[in-house]
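What follows is part of the complex, with its chains left where they were.
Chain nomenclature is as follows: A and B, assigned in order of appearance, with residue numbering initiated at 1 for each chain independently.
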């Protein structure tokens, strides 16, 4: 009997080690994608490295600290434990990153052509379609997803890393690793995923549409925009206030022109420091128990569907807008509405140049591109308020 | 009566997409009004350069700084040369 138990334990351990070995390989794969293929290296390098660290048998990077009866620290926790629990579980790191992204975002193209916000709205359909996909997998008992899981998976379609991490850390912390990896990987793969869909849904003539040059934008407009956005969030969508509030703070620091030293630090030292630790913390969720699940396969599958549907929705919305407007938009810029800033805008530009070598869509695509960030933050707010309790 | 998972998902989709659209439509309206107000009451406030993607997400301020510096140096050299050639 004891021998059997020992055997079981052994195999249990060896099975665990097989899982860890596999996860070490996943970590190396992420590093390969980051370093050699240039897949969102700022995030995937720390995530991949964190994946390796957390799967080193016996290194205890994720160990919780142990306190004695008097409350003194008997054994300190692993560094990834501290990073995850202070920075990600609390939501602090994604929010600081979002402040930094706000400080790096130029709303000029959006302000010059605000109706492109509609493209950013339409592309969020990818999110909710994916929710339905996950729900169907759950309903038919293929994969056991709850509604909270489905919502967190859907947000991959937002193509926005901090938003996805923020939502997943609240709604489905067990799936956080897979969701973050899917989000960043597919964001990096936007140049592969999007063009076929864009070409399939547009005619050559549509892709050749040249757009009017954007009007110059006054400084005051740039200053008022984050405040306007903040007030609308405050009045109508408080559940999106953490994400969009921090985003608006970063953008206001950037545009106000009176706190340049704060904006500069936010765009550089602060966002860089937090990015490293956010990546490591996400990596700490890529452990064998939580990642080597059939759910992960489902997430990877649903994630790419989300990107595809979001791209298609953006393009179709642009075509719809052209039916009602005299100022035609090139439907390619609709694909930038998924966000994945600034990759998706560059893709729109590139596909546009293929059809018309004199047609520079980059600045036009930046409008829906940043609109997509707002759109998915709004969607995140809805999910947190509907599913979060 | 309990809702099925599918019902919950569909409700989330309808409510979610609805909110996203309404919110962004309201934002379009308010932004347009705000821009008009600004252009009416503070029309002289234009920046010298239109939006540039160099400063969009991902571009670092340091890079921009260095570029500006190189521009400044080039300009200094040009000016110098121009003065010399007189």
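One rule holds in what follows: contacts are C-beta pairs under 8 Å (C-beta built on N, C-alpha and C of every residue); 3 or more make two chains touch, one makes a residue touch a chain.
The structure presented is a predicted model; accordingly, all values stated were derived computationally and were not measured.
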item	value
Total copies per chain kind in the whole complex, with one of each drawn here	A x3, B x3
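Quick note on the criterion: only the chains that are shown with their structure count from here on.
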item	value
Inter-chain centre distance, subunit A versus subunit B - centres from mean C-alpha coordinates, in Å	19
Subunit A contact footprint on subunit B (complex, rising order)	4-6, 8-13, 15-17, 19-21, 23-28, 30-32, 34-35, 38-39, 42-43, 45-47, 50-53, 55-62
Contact footprint of subunit B on subunit A as seen in their complex	101, 104-106, 108-109, 111-112, 114-115, 117-118, 120-121, 124-125, 127-129, 131-132, 134-136, 138-139, 146-147, 150-151, 214, 216-221, 224-225, 228-229, 232, 236-237, 264, 267-268, 341-342, 345, 362-363, 366, 370-371, 374-375, 378-379, 381-383, 386-387
